[in-house]
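With one protein chain held back, the other chains of the complex are shown just where they sit.
The chains carry the letters A, B and C, assigned in the order they are written, with residues numbered from 1 in each.
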Amino acid sequence: MEPIIVKYLVKPKLKDPVLIEGLPGVGNVGKISAEYLKEKLNAKPFVELYSKYLPPQVLMQNDGTISLVKNELCYYKNPNGRDLIILVGDYQGMSSEGQYELSYKVLEIVKEYGAKLIFTLGGYGTGQLVDKPRVFGAATHKELVEEMKKYGVYFSPTDPAGGIVGAAGLLLGLGSVVFDMKGVCLMGETSGYFSDPKSSYEILKIVKEYFNLELDLEEIALRSQEITEITTQLKEEQKSEERKEDLGYIG
Amino acid sequence: MEPIIVKYLVKPKLKDPVLIEGLPGVGNVGKISAEYLKEKLNAKPFVELYSKYLPPQVLMQNDGTISLVKNELCYYKNPNGRDLIILVGDYQGMSSEGQYELSYKVLEIVKEYGAKLIFTLGGYGTGQLVDKPRVFGAATHKELVEEMKKYGVYFSPTDPAGGIVGAAGLLLGLGSVVFDMKGVCLMGETSGYFSDPKSSYEILKIVKEYFNLELDLEEIALRSQEITEITTQLKEEQKSEERKEDLGYIG
Amino acid sequence: MEPIIVKYLVKPKLKDPVLIEGLPGVGNVGKISAEYLKEKLNAKPFVELYSKYLPPQVLMQNDGTISLVKNELCYYKNPNGRDLIILVGDYQGMSSEGQYELSYKVLEIVKEYGAKLIFTLGGYGTGQLVDKPRVFGAATHKELVEEMKKYGVYFSPTDPAGGIVGAAGLLLGLGSVVFDMKGVCLMGETSGYFSDPKSSYEILKIVKEYFNLELDLEEIALRSQEITEITTQLKEEQKSEERKEDLGYIG
Partner (left out) sequence: MEPIIVKYLVKPKLKDPVLIEGLPGVGNVGKISAEYLKEKLNAKPFVELYSKYLPPQVLMQNDGTISLVKNELCYYKNPNGRDLIILVGDYQGMSSEGQYELSYKVLEIVKEYGAKLIFTLGGYGTGQLVDKPRVFGAATHKELVEEMKKYGVYFSPTDPAGGIVGAAGLLLGLGSVVFDMKGVCLMGETSGYFSDPKSSYEILKIVKEYFNLELDLEEIALRSQEITEITTQLKEEQKSEERKEDLGYIG
C-alpha cells in the first residue's frame, strides 16, 4: 500500500492560505485549539490522510459506525484576510520516521495550495498548575520572532528547553528547509496533567487577532473558566494539606 | 524479498463472496470462529500469505515437519447464498505497519474475486467472567448497523470503548476507505483470560443465520458448554472466598 | 544503500551443494558447529554479506584492525559426496524483517549455486544441565524425517515446543515455500546457560556421517569432554547443596 493514502474530497481554491496545525500532544492544547477553529469557523474537510504510520485502529462512532484513524485538512475561506488550512487528527505518527513522512506529505499538499506560512499550535508542559498560561513562541525566521512579540508571545532563551518534538516542530523545520516556507510555533503553558482548554484559549486569542478571524471565543472562554475553578480548588487543597503538615510538625 | 509473498494454490470462481476474518486476538474468539467455519464447511485453502511482517518462525507439526507461519484464505461455495472467503492465520502482523500492509494485501486479493462485503470476527474483552456473552457490533455503514441489530447484535455508544485494533478493524477501515467495500465487525464478549469458544459460539450462530449456512454447530456448542461449567465453578469459588472473608470480618 | 550488500570474493563451481547454517543462537550450538566445520574442512569464504539489518558495529581484531559485522558463505569441495556451503556469521538479523530479508538473500545466492538441500544447526534449550545431549530434528518433508531418524535424530511431537525461531527456521520455511528446496534442522539439547560444544559435537557426528565428510572430530570431542567435567562438577555441587539443606532440616 501507499505509506500515506491521500484522499481528496474537494479541491477548493484558496487565497494565500496559512497552514494551522493542532494534533494530539501535551495537554492536548494544539488539538483542542485546532478543533475549536474547525468547529467555530465551520471549516470544511477537503483532504483525508490515512497511513500505516498511524495506529492500526478504527474508532467507534456513537451511531455504531467506525472510522479509520486519520489526519485531516480542512479549509476556511476568510473574508477578512488570508484563508486557513487547518490540520487536525486522531493521532500523530507512531514512529520517528512516520512523523517525518506525515509532516512532509502535509507540506507537499499545502504547498500545492500556495501556502507559504505555517502556524503550529501546542502545549508547553511545566509540570505544575498554571494560573495564567503564557504563550511561548518559536519561529523559523528572526522577523517572525519580532512580529509575534507584538502579539504578546514570549520568546525565551531557555523555554521550551531542548526543543519541539513532533509535528509542531517538524512542520516548521521541514517547511523552512525543504519547502521555503516560514512559520511560527505557539505553545501554551499547561501543567500537562489534563486536557487544557485554558491554555488553548490563550493561543486562540492570538490566532484570532493575527489572522483577523470572525471567531467566537465564548465557549472556549467558558471551558477555560472551568479549568481556572478546578485549578483554584486544587491549589486550595494543596495549601490546606501543607497547613496540616505544618501544624503536624508544630503539634 | 517481496514484503508479502502471495502463493496461489488454486483460482476458484466465486459468487459474490464475503470475506470473513478470524485471526488471533482477545480470547482467540475470532480465530476459533474462523477456524471452525473452515473445518466444518470444509473450506479449501486457495491463497497463502507469507510475510516478513509475521514472526520469523516455523511451527512444528506432529509428524516432525515444519510450516512457515502464514495467513491463509480459504473458500467455501455456499449452495444457499453468497460464497465465503475465510481468512485464518497463525499470527497478525507484528508491527503497525505490518498490520496495515497485510490487511491491504488481503483486500486487494479478495477485491479481485469480487468481494464487496467483509465480516471480521473477534473478542471484546471485559476482564470479568461472562455468563451469557453478548455480541457487540460495529459497521462501516449505518444501514448495516440497522440490519445487524435484527440479528441480535448490540451496538453501544460506549462499547467497545476506544476502538477496534488490528485486522478486525483495519479490514473494515481500509476496505471502506480504499476499496469501496462494506463491512461488519462482530465482537463476542469474553473475559479475555482464556481461549473462549463460548464467545465464538454466539458469533457463529449469527454468521450461520446471516449467510444461510449449512453449518453444524454441535461441537462448538459442546465446547461452549464446557466453558459454562468452568465459569460456573470459578464463580462458585469466588463467592465461597467472599463468604469466608465476610465471616472473617464477623468473627 | 542496498539493504544487504553481497560481496563475491570468488565464484567457485560446486557439485550439488548443501547449505549448512550455523549462526549465533541458544548455547551458540549452531555457530560452534558451523565454525568447526569451516575450520577443520578448511572451507573458503566466497560470499560476504553486510547489512543494515545487522548491528551498526565493527569488531576489533587482535592486530588492531577492525572488521564490519557480517555473515559469510564458505565452500568446501567434498571428495566423498556433495559439496558444502557453510553459512557462518557474527550476528543474526536484529529485527524480524531483517531476519526474513537475510535468510531470503542467502537462499537466492545458494540457489544460483544449485543448492537443493539445507541443513540448519542450532541448540534446543532445556534450561537444565544435560548429561547426554540428544539431537532433535525438524524437516520440510516427511521423507527427510524418516531418513534422519536412521541417524539417531529424535522427532518429538512436543519438542521443540512452539517452533523454531530465526535463521534456522526461516531458511527451511522460505526454502521450501519459495525456493523449492528441502531441508532439515538439527537441534542439540543444551542447558542454554553457556556456549555448548558438547551439544555441537553430537550434531557434528551426524553431519559427518550423513555427508560422508573427512572431518576430524578430536578437538570438539575434547571440548565436549570439558563440558562433561564442568557439568558433573556443577551437579555434584548441586547435590551437595541439597544434602546440606536436608541435614539442616534434620539438625
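Worth a mention:
Keep this in mind: a contact is a pair of C-beta atoms (placed from the backbone, for glycine too) under 8 Å apart; a residue touches a chain by one contact, two chains touch by 3 or more.
As the structure is a computational prediction, the values presented were derived from the model and not from experiment.
The absent chain, not drawn in this view, touches the displayed chains A, C throughout the complex. Within the full complex, the residue among A:P55, A:G89, A:G123 or A:G137 touching the omitted chain is A:G137.
Touch with the chain that is not drawn comes from one residue among A:L121, A:V135 or A:I164, which is A:I164.
Only one of A:E101, A:E189 or A:E202 touches the chain withheld from this view, namely A:E101. By the touch rule set out above, subunit A reaches the unshown chain at residues 93, 96-97, 99-101, 103-105, 137-142, 145, 155, 157, 160-166, 169-170, 172-174, 176-178, 185.
Residue-level contact of subunit C with the missing chain is found at 1, 5, 7, 48, 50-60, 62-69, 94.
By definition in this document, only the chains that are shown with their structure count from here on.
Chain centres here are Cα means. That of subunit B falls 38 Å from that of subunit C.
Between subunit A and subunit C the centroid-to-centroid distance comes to 54 Å (mean Cα coordinates, whole Å).
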